[in-house]
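In this view, the complex is presented without one of its protein chains, the others remaining in place.
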Amino acid sequence: MLLHLSTWQEVEAYLQQSQGIILPIGSTEQHGPTGLIGTDAICAEAISKGVGEATHALVAPTINVGMALHHTAFPGTISLRPSTIIQVIRDYVTCLAKAGFRKFYFINGHGGNIATLKAAFSETYVYLEELQNGHASLVQCQVANWFMCREVLKLAHELYGDQEGSHATPSEVALTQYIYPEAIKVVPLSEEVGKGHKIYGATDFRRRYPDGRMGSNPALATPEHGQQFYEAAVKELSNSYLEFVNS
Amino acid sequence: MLLHLSTWQEVEAYLQQSQGIILPIGSTEQHGPTGLIGTDAICAEAISKGVGEATHALVAPTINVGMALHHTAFPGTISLRPSTIIQVIRDYVTCLAKAGFRKFYFINGHGGNIATLKAAFSETYVYLEELQNGHASLVQCQVANWFMCREVLKLAHELYGDQEGSHATPSEVALTQYIYPEAIKVVPLSEEVGKGHKIYGATDFRRRYPDGRMGSNPALATPEHGQQFYEAAVKELSNSYLEFVNS
Amino acid sequence: MLLHLSTWQEVEAYLQQSQGIILPIGSTEQHGPTGLIGTDAICAEAISKGVGEATHALVAPTINVGMALHHTAFPGTISLRPSTIIQVIRDYVTCLAKAGFRKFYFINGHGGNIATLKAAFSETYVYLEELQNGHASLVQCQVANWFMCREVLKLAHELYGDQEGSHATPSEVALTQYIYPEAIKVVPLSEEVGKGHKIYGATDFRRRYPDGRMGSNPALATPEHGQQFYEAAVKELSNSYLEFVNS
Amino acid sequence: MLLHLSTWQEVEAYLQQSQGIILPIGSTEQHGPTGLIGTDAICAEAISKGVGEATHALVAPTINVGMALHHTAFPGTISLRPSTIIQVIRDYVTCLAKAGFRKFYFINGHGGNIATLKAAFSETYVYLEELQNGHASLVQCQVANWFMCREVLKLAHELYGDQEGSHATPSEVALTQYIYPEAIKVVPLSEEVGKGHKIYGATDFRRRYPDGRMGSNPALATPEHGQQFYEAAVKELSNSYLEFVNS
Amino acid sequence: MLLHLSTWQEVEAYLQQSQGIILPIGSTEQHGPTGLIGTDAICAEAISKGVGEATHALVAPTINVGMALHHTAFPGTISLRPSTIIQVIRDYVTCLAKAGFRKFYFINGHGGNIATLKAAFSETYVYLEELQNGHASLVQCQVANWFMCREVLKLAHELYGDQEGSHATPSEVALTQYIYPEAIKVVPLSEEVGKGHKIYGATDFRRRYPDGRMGSNPALATPEHGQQFYEAAVKELSNSYLEFVNS
Partner (left out) sequence: MLLHLSTWQEVEAYLQQSQGIILPIGSTEQHGPTGLIGTDAICAEAISKGVGEATHALVAPTINVGMALHHTAFPGTISLRPSTIIQVIRDYVTCLAKAGFRKFYFINGHGGNIATLKAAFSETYVYLEELQNGHASLVQCQVANWFMCREVLKLAHELYGDQEGSHATPSEVALTQYIYPEAIKVVPLSEEVGKGHKIYGATDFRRRYPDGRMGSNPALATPEHGQQFYEAAVKELSNSYLEFVNS
């Protein structure tokens, strides 16, 4: 059930049965010469819809732009600052908590969002508790990273080994190929690829990772792999969501 | 050309030819008993894609949540605060301006966003000018409201007269029916409908507009009307975008 | 009744009879070669006092500086940022609401304030509602632009036609001449005047409007016209205030 | 020379001769049963105009609302928060510094503003220095409290001794009587008056100072005294301003 | 009793007997060629511990970094901005007030902190009052400057006369020598020393006070003097704390 395709009265009815909601969050950032700028949002959205269908959960609209400041030396990247995201998450949760939602399950497509999301959850809890709303202490937020699902990691290791890398990975590229086969990019990739450098500011990042990839070989990706990743993630996160919402 | 389906190198190439970008912005808010909560985002996104195709412009991912605080007494509504939106817009424009974009064309689906967007633009200009980036004084933002296109207003008047109202209108509902025919809602509407009250806070709003509609009769909407609105808006905004980007 | 010339006990007594208050808001910005920098504040203040007298309403001190960022390339302009104004308005309304005021009627002298004021009102409502003050949902803010009064527009059209323009207009200059006849400026104006350009940042604004006027010919202004504008605005806004406060 | 009664070209000419500006700052707060709510703003404004005339300095519009949070349990008080004032001062100084002003002389009518003003100056300096504007290190702000002028203190001591107190004092009431003789209030004052308590929050303040006075007997004030205070303050601050602006 | 060496259950027991807490606040800033960068924090911490022992009061961990923006042109200085400190103090007081503390006694080692602390207290009171916590109006904050104790001033005058100066003073240097005799610095000092200049931004400050001292001769300091200052301050502030906490 998609929030955007529902009416407020349908949401009112839904709340009689469940106080859980799935919030896809991605990023708008370079993903190397062949990865889509929307990769992280596309993956999070597709998997969220899959989990929503499997669990009859409500799915919020996708947060398309996340914390990608270190990618901003590449054109096309858009990033919020952490302090902005903290306010955004607080606003989302506050509105939905007012309506009766209690369990916020963020399906996340971007590693760079994790730290800021956790900071935002802490800020949101204290915000709600201080307002002394009766329900404040019942609000719970969780971040679920599809790319860290046990089966996903296992599959990526089997298919790509070392060439999975850590950004613009074949696994995420495969998933976008499965979802948007019409947008598969074929561009020659240099054999050398930046690898193993710590992440600091944007200028530094581009210096160390000149084509945007981090140790990955996305040329290995296929839409068929993408489907496998999709199914593994949906299955695992569906169980995880149900466990969360029923705890 | 959709930013989310492009690579950073494609964006780099695009910037050689154009410094313009289209940014769809909607809202996630109640639209009466039959209107979709995502109405404003859905309409802005569809029309943006249409304008993008017609003008070969780059289209950013949709800003799904806007300024809908006055709707938050209805479940399912999510709103950012104006102060949050100001930061969000500043972050978007700053990132894209750094990459070389100069003309930001926001295609907007929600009247409640207009004031805050204008405030955000002002805040963004001074932010960029103070940093003394060479390009700061070239950055220009514009908001284009599809529902205020001359042809759209004319058509709505012809089709619905007084029953167009000002929220959960048949014209926007028709447009969503055209885009998502599978999500057409049929629910009996009360004959009486709130009308003509000024907008203050959320509690007050729900008191005056008990089912969420503002003077509208969305039962008049059809997908065929929706197509007409779509075409009128795409045509008019395409011209407007080209004029903006070439000025 | 002027707040600044009252005691707190007089305010306490006033609140027994009315929960309304008038807040003049202007701007401190260039108004072309002959317009006073204080034009918008002067006009808002004078008309507010007139409305206060006509309706026995309390009048707050004038907010002299508003949202005039686009004028800051001209010396003498002072502007708050939208994010600052949002905090200022929230602070004003919160203090006065705590004392029992419920109806906030901002008489505004500057078009550039409107969007930010609306954003500020929304931010203030949610701020008060979240604190769960009993009275939060009764607080109502309204912005009344004297220069958009029906009679004012009509009179400006009759007197100046096209030469009214949209900034440093003869109507507002006339009004300041009526209020401060000792500060009438006589300076030759160039025949050419910037006109019809959209407003972006401050540098851009000055480039397009080199002497600060926007399509106006303030040389047409006379103090006698000013008096007519004053009387028309006071009359119309007095009715509007009473309607608001009694609704 | 009043900024509000000048044109931008007159300001441009002024800047050729001086980079100094006087900014009156007051407060909108209870001043006991006979003191005007606008006392601090009225005094600061009148003295600023006097100093401006004596020194040919430009005088900005009055900041009517300051830091009076501890008075907000009395109706009619309006206060900004310190964090808001910091932004307001930063905005004022930034705009004026951009135009070429370097010496900011705040003539202050309210003791409660001093700490926040100092904090705001520090925040403003670092803000300007970080932007690396060439002129940043030349910007200087100073707060001058008329009620702490040597001659003012001496006169108050001679006229009122212990009954001067520290809020709603006869000296400031006298000054408003001189400026607005038509607004002299005559109300019996209780013989007992709160005195010597430290200042914490608003509720606590009203508990300790039930009629708003702090150890003062404003019944001693006369308009003639007011004139003496006015003249002493204008003389002393004129010298102080010239010293500042010429240093 | 040091908070950092206590358990939460010991704090719980303490709160049965007292709702007071001592919070040392210093600064991390240059103190001339022989003064320690930690001088203000070291002094505040040592004296706080002494007062805590004498009065059986709980002592919080030291706030090591304060408002020292004007010293930031000297390497080693770290400063928070006033707006940051306001948030820090609000967070501290809010957490401790939630646990039951009511009396917050800040023992301060740096003149530059005073204004910002006062602003922060005001901001904190209104924050707590608006949340309508029952205890909000009982929260009281006070700043106690050890260097302004009557006996300390007297002693400094006797020992150093004019050479005490106002920054990097022999009295504070003596106190650090008493606490850290192993860190006594011996460096020749120029005979000339900056003196009497007002404080503006950091660049200006270093221009006027080239070696960081303000009119002081810290070569006069001895550890024995330091002990005298320590004892005088602990005695006076112990009385002051008890008076505060029992009022």
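For reference, chains read A, B, C, D and E in written order, and residue numbers begin at 1 within each chain.
Convention: a residue touches a chain if its C-beta (ideal position, glycine included) is under 8 Å from a C-beta of that chain, and two chains touch if they have at least 3 such contacts.
Computed from a predicted model, the values in this text were never measured in an experiment.
A.B. asks: Out of all the chains shown, which come into contact with the hidden one?
C.D. replies: Within the full complex, the chain not displayed touches A, B, D, E.
A.B. asks: Identify the residue among A:I86, A:A99, A:V152 or A:L175 that touches the chain left out of the display.
C.D. replies: The one listed residue touching the chain not shown is A:I86.
A.B. asks: Thinking of the whole complex, not just what is shown, which of A:V139, A:L175 or A:V193 touches the missing chain?
C.D. replies: If we include the chain that is not displayed, A:V139 is the one touching it.
A.B. asks: Against the chain that's been left off, what residues of subunit E make contact? List them.
C.D. replies: Where subunit E meets the chain not shown: residues 2-12, 15, 28, 30-38, 41-42, 60-65, 72, 74-81, 83-84, 87-88, 91-92, 95-96, 98-100, 180, 183, 185, 187, 212.
A.B. asks: Give me the subunit B residues in contact with the hidden chain, please.
C.D. replies: Touch set of subunit B with respect to the missing chain: 94, 131-133.
A.B. asks: In the full complex, which bits of subunit D touch the chain not displayed? Write them out.
C.D. replies: Here the touching residues of subunit D are 130-132.
Here is the rule we use: only the chains that are shown with their structure count from here on.
A.B. asks: If you line up contacts by residue number, which pair in C-D, A-E or D-E shares over half of them with A-B? Let me know.
C.D. replies: Among C-D, A-E or D-E, the interface that shares over half of its contact pairs with A-B is C-D.
A.B. asks: Quote the value, from 0 to 180 degrees and to the nearest 5, of the angle by which the CA atoms of subunit D must be rotated to coincide with those of subunit E.
C.D. replies: 180
A.B. asks: Counting only Cα atoms for the centres, state how far subunit B is from subunit C in Å.
C.D. replies: The separation of the two C-alpha centroids amounts to 29 Å.
A.B. asks: From the C-alpha centre of subunit B to that of subunit D, how far is it in Å?
C.D. replies: Centre-to-centre distance between subunit B and subunit D: 46 Å.
A.B. asks: Pull out every residue in subunit E that's touching 2 or more other chains.
C.D. replies: Correct list: 131-132.
A.B. asks: Take each protein chain as a node, join two nodes whenever their chains touch, and name the resulting shape: line, ring, star, complete or other.
C.D. replies: other
A.B. asks: If I apply the definition of touch given earlier, which pairs of chains qualify?
C.D. replies: Those chain pairs which touch are A-B, A-C, A-E, B-C, B-D, C-D, C-E, D-E.
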